[in-house]
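Comments concern the structure below.
Removed: one protein chain of the complex. Kept in place: all other protein chains.
We call the chains A and B, going by the order they appear; numbering starts again at 1 in every chain.
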Amino acid sequence: MTTATETGPGAPDAGASATGSVRRPRGARRRPDWGKYFTWTVLCWLFAPIAFMVVFSFNDIAGRHNVTWEGFTLRWYSDAFAYPDLNVALLNTVTIAVLTMLIAGFLGTLLGLALGRYRFLGQSATNLVMFSAISAPEVVLGASLLSMFLTMNLAVGYWTILIAHVMFSVSFVAITVRARVLTMDPSVEEAARDLGATPLTTFRLVTLPLLVPAITSGGLIAFALSVDDFIITSFVSGSTQTFPLWIWGSTRVGIPPQVNVMGTLIFGLGVLLAVANTVLARRRSR
Amino acid sequence: MTRRLTPAQAAFARGLTQPRLNRRSMLGLSGLTAAGFALSACGVEGQGGESTSSKGFWDDKKSNGRVNFANWPLYMDPGKPELKAFTEETGIKVDYDEAIQDNPSFFGKIQPMLAQAEPIGYDLMVLTNGIELNKLIGLNYLAPLDHSRLPNFAEHAADVYKKTSYDSGNRYTIPYASGITGIAYNPEYVDREITSVADLWDTAFEDKVGMFADPQELANFGLFYTGVDPADSDQRDWIAAADALQEQRDKGLVRRYYSQDYIQPLSNGDIWMSMAWSGDIFQQNAEEGTNLKFVVPEEGATLWSDNMMIPSTAKNPVDALMLMDFLYDPEIAAGLTEYINYITPVPASRGILREKAAEASGDEKETLERVADSSLVFPTEEDYAKLHDYVPVTSENEEEFAPLFLAVSQA
Partner (left out) sequence: MTMAATREGKRGRTARLAPYALVLPGWLWLALFFVAPIASVISMSLMTGGLAAGYTFTFEIGNYARAVELYWEQILRSLLYGGLATLLCVAIGYPVAYWIAFKGGAYKSTYLLLVLLPFFVSFVLRTISWGFILSDNGVVLGTLKSLGLLPGDFGVLNSATAVVFGLAYNFLPFMVLPIYAVLERMDHGVVEAAHDLYAGRVQAFVRVVLPMSLPGVFAGVIMVFIPTSADYVNATVLGGADNTMIGKVIQTQYLVNNAYPLAAAITFILMAALLIGIFSYAKALGTEQVMEVQAR
């Protein structure tokens, strides 16, 4: 917090110095933008292990341990799918994440719509349960789900992972959608109804398009949570492997460079998305 | 028995339990499961299956032309030449799955299904001697082996693997590969020869010692330090051993209690010496050019085995049994050993490796010779004499055993 009080307020003032130097002459003496340095330092910290991962995806190692630099190679990229089990694990991770996104997106949208639009019995209970589901520790969720699945005679595996992922991400979607519903202008829908649209048509042509950004971002949150989850998955996975589980298991014998390659490719995909987003944002602001 | 339920809880329990929980599923409830739904039924009954004689089990079984094999990662050449040879010879297809990351969690996954007498999806699996294996045997979850169908095992397995304390007479298991838990050290940092378990207690190595997190492995070394044979220890010995380990910890010697990833820190000097598995050290030296030393300490070390076994609910037990025996063919065992670099239960494979080495040239020759000559893969008689079995922990005495050592490693 002390850092905040020191560097934080410096920022708007520095901003004023750039645009409003006439109004505030003392701002003419340009202060160093500590906030910027700080942010970049933090970014370096955030990217350190990523840089390590990317660099070592090009490491020409002979043995199983990929930690000391032994020369540049591209062969792990041409040999990225050398471990069939790793490929299966990655495929599981992706398909589970997509299904999670769709199911949690659907259930969460309905929940969010109801919570944002109507007053109904059980509303505060619903909020409470959702809040608890978001804030319950992962190890608690994993452990209790495992006991539950076994009680229900469900063999743990792919589908129980999916159930668990939908469970912990549905509340995030619901909250995101609810926030959008609450800020939506009701007069738009009224206008549609006054023009003779049936409730269903109104929903399809007016409400839904307005909700799409919220549903999308909720779905993406669900996707991201699902892809990254390790703790809950490790409880309910049975013998099904996911990407994080496989990595964890391979620490026993040394993580193969293929993991770095896949991590790098996924990261690269993220960079592409980010760049596209920035370009679009600039075009829109123009 | 006191049970106080609020009306809401009672309704909840009723609503969820009554349609689903009949008598049969109550019987089958796994340990984990006992769960909230047992509220209405007041508990969960014992988990054991019925014991069957070897003859009774195999009478109505026949080969189905396929077998599902669960093994540990990197425990067979990725090209699976041994399995291909098996399929070629017998026509039996093998579905190989690297499903086992560690014993407890694999046990946790299959136990509920076995308790319900349901197939676990595997006909052949590999588990280490230890608590989980003892439980599997004690709860009658394993198929009794029909030794008339294991001729290769009878002929080629070394004697030491036929009279283990955990499964004497190989009633349920035969080893897939074995290893020694001893001490490894990095001579780059340790400037004297390490010969004894007591060296792990030497304050010269403050914060540079790695120990194993597994309660059984940890206990074994505490027992060696206090001069007790693990296989022949009782509760009083365990307490003394736990005290000794606690002392080692309190002196600040232990950097970390490793579950399996100790090799890297040992190679790069984060730790200087550690409890270690023989095959890991062999591989690390062979592949990374490190010069780590592995010692069977004078107080003793443990010989462990990853054992093949057939769950009693297996759908293809005959095929699994055939595969087990096939892996005891010295040619095949030599191939496995060449890749795994742990101790093979088939001593005859050493000659085969030497023959192969004589025919090979260059790198391959070197590798084969290194494997064939290594005392880590083929321990000497002297080493074997110092090796002991584990503490016989079962589900009955686990409560007295495990917490003592978890209290050390997880404090």
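Operating definition for what follows: a contact is a pair of C-beta atoms (placed from the backbone, for glycine too) under 8 Å apart; a residue touches a chain by one contact, two chains touch by 3 or more.
Since this is a predicted model, take the numbers as computed values, not measurements.
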*Of the residues listed, A:L74, A:V139 or A:L208, which one is in contact with the missing chain?*
A:V139
*For the chain that's not shown, point to the residue among A:T73, A:N87 or A:N127 touching it.*
A:N127
*Quick one: say which of B:P144, B:P265, B:G279 or B:P330 touches the chain that got left out.*
B:P265
*If the missing chain were put back, which residues of subunit A would it touch?*
1-5, 7-16, 33, 35-36, 38-39, 42-43, 45-50, 52-53, 67, 106-108, 110-111, 113-115, 117-118, 120, 122-123, 126-141, 143-148, 151, 163-164, 166-167, 170-172, 174-176, 178-179, 182, 199, 224, 227-228, 230-231, 234-235, 243-244, 247-248, 251, 255, 259, 263, 266-267, 269-271, 274, 277-278, 281-282, 285
*In terms of residues, what is the contact footprint of the unshown chain on subunit B?*
1-4, 9, 12, 16, 31-39, 42-48, 104-105, 107-108, 111, 135, 138-139, 207, 215, 249, 254-257, 259, 264-265, 268-270, 395-396, 398-399, 402-403, 406-407, 409-411
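Everything that follows uses one rule, which is that only the chains that are shown with their structure count from here on.
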_List of subunit A residues in touch with subunit B within their complex_ = 62-65, 67-68, 82-85, 146-148, 150-153, 155-156, 234, 238-239, 245, 248-254
*Mind pulling up the subunit B residues that touch subunit A in the complex?*
20, 25, 28-30, 32-37, 70, 73-74, 78, 97-99, 101, 105-106, 109, 112-113, 116, 121, 260-261, 263-264, 267-268, 283-284, 287-289
